[in-house]
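The complex is shown incomplete by one protein chain, all other protein chains being positioned as in the whole.
Then we have subunit A:
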Amino acid sequence: MNLQLFALAFFDGIAYAALVFLVAVGLTLIFGVLRVLNVAHGSFYAMGAYATASTVGAIVAAGYSPWLAFPMMIIASALIGGLIGGPVEKLLLRRIYDMEEVLQILVTFAVFMILEDVQRLVWGVQPYFESSALMVLGTVDVLGITYTAYQLILLPVVAILVLVGLRIFLRHTLSGKLILAVTEDREAATAIGVNVDRVYLVTFVVGASLAAFGGALASATTSVIPGMGADMIVLSFAVVATAGLGRIEGAAITALLIGLGRSFAVYLAPELDVLVPYLIMLAVLLVRPEGLFGMAHTRKI
């Protein structure tokens, strides 16, 4: 493998890891508070992508500036998280918190299927491709390779900003502190007056918006097609399980590990590329069943 191929695999991996991180961190945040493995999380990724690709396409076709794609991504993800994520938690998931895990996963899987149909209904089955945001940022030359600034610079920077922003939100705002408190001990939080129902809702909307934001950013780099949500949920499950459930910084490092692992596999052993994330997960979990950053003891629910 020469230097250029190495660099190419490295850049691909970082760009991919940034997207995976956004989705996985939302998933881990939701799991930490709700204690539900939310299969429907992938739908928010897909809907964020569809909503962004379709609206940006319309904006650009109407002759407006392609720079509008960036604010559109944020607006689309907040709307998907709030208008779809909010009701999903309040009307559906709220009923299943006392159920057995297997039933919970089945219910979130049903939500996933329903949201897949909603996507088909709203956006049809034809692919959307809308890369104005990618084009408008141009390219950069590094190590003799020409790479898009969008993927090489914007995506990693956004991922780091989200990581730092999330940390500040969780540690220094009241809503964030309450999320951490409920994650650690639901009953002790209630005993100091925390309205756990509201914390669940806020967490779910934030987590779903992060997944939608991952999809919004991804939409500029790839065709938006049916089934993209399923691919992403499986991958972010791998990240979250490898990192240890409920760990935010761990999700970032693990996303990087799995993103890089996958993109190097594309160049070195293409037949393994889809398998690599799971091989990494398997290897980690065999050695550390609680995950790379998980705590050895199980927390009380």
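Methods note: a residue touches a chain if its C-beta (ideal position, glycine included) is under 8 Å from a C-beta of that chain, and two chains touch if they have at least 3 such contacts; residues count from 1.
One rule holds in what follows: contacts and distances are computed from a predicted model.
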* To do: Select, from "Aspartate carbamoyltransferase", "L-lactate dehydrogenase complex protein LldE", "ATP-binding cassette domain-containing protein" or "Cell division protein FtsX", the UniProt-recorded name of the complex's unshown chain.
  => "ATP-binding cassette domain-containing protein"
* Of the residues listed, A:L34, A:L93, A:L178 or A:V239, which one is in contact with the missing chain? -> A:L178
* Structure fact -> Missing-chain contact, candidates A:I114, A:V194 or A:A230, resolves to A:V194
* To do: Could you please point out the subunit A residues that touch the chain left off the display?
  => 170-171, 174, 177-178, 180-181, 184-185, 187-196
